[in-house]
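Here the complex is missing a single protein chain, while all its other protein chains stay put.
And then chain A:
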Amino acid sequence: MLSIKNLHASIGDKEILKGINLEVKAGEIHAIMGPNGAGKSTLASIIAGNENYEVTEGAISLDGEDLSELAPEERAHKGVFLSFQYPVEIPGVSVTNFIRTAINETRKANGQEEMHANEMLKVIREKSELLEIDRKFLSRSLNEGFSGGEKKRNEIFQMAMLEPKLAILDETDSGLDIDALRIVANGVNKLKSDKNAIVVITHYQRLLDYIVPDFVHVLLNGKIVKSGDASLALELEEKGYDWIKQEQEA
């Protein structure tokens, strides 16, 4: 599914990613952990096609297709989804209107018919129930005045609507209280199948109690320095990142 080879990227003169290698296969859940400033969100942004970063070396491909020349929307049409750490507020565009436009543009790009209004409403109802989202919420302006938790829940709601092949969840747990965390994680787990893959980016192990990863990677200073199974996350929780840093220096 997702294959990242020797990825280097910078913003301005500053190199942030310094040779990332990552293979994610269908049906897998990967967690990327690391301290602030390690480059986790940058990696997520670059996979999604954010043009503020310059890829200086290496390649990203999805199912064998090189993504590097594709615009963000083209990557989205191919099934890449990024749940934003800070979802953007767009006053004047309702959640429903936004998701409807997103779905229909994606279908159009993939040569499919637009989704019929009735079907759209049915799917919206279904998915909003999954994430325990109040229907009134859907007619509000996108993310405007939403609490941190509402914003994140809304991201996962959009993920549920778009059914991506590859979902990258960037700090989806931040700003969530324990109940919201459970709802969001439950939603993600229900969407999981052997056909899609999830990359969870997080500081803390907390979310990984609910979304159990097959692989855990530690990102430090622009490089993946350690990979392991779910137990690595527990170890990090207990010991912090310093021991890995020391291991690196040794």
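Just so we're on the same page, a contact is a pair of C-beta atoms (placed from the backbone, for glycine too) under 8 Å apart; a residue touches a chain by one contact, two chains touch by 3 or more; residues count from 1.
Basically, contacts and distances are computed from a predicted model.
One chain of this complex is left out of the view, and of "ATP-grasp domain-containing protein", "Biopolymer transport protein ExbD", "Tetratricopeptide repeat protein" or "Iron-regulated ABC transporter permease protein SufD", the protein name its UniProt record gives is "Iron-regulated ABC transporter permease protein SufD".
From the options A:3, A:61 or A:94, the residue with contact to the chain not on display is A:94. Of the listed positions A:26, A:55, A:102 or A:130, the one in contact with the omitted chain in the full complex is A:102.
Residue-level contact of chain A with the missing chain is found at 48-52, 71-73, 75-77, 80-82, 84, 87-88, 90-94, 96-103, 105-106, 109, 141, 158, 162.
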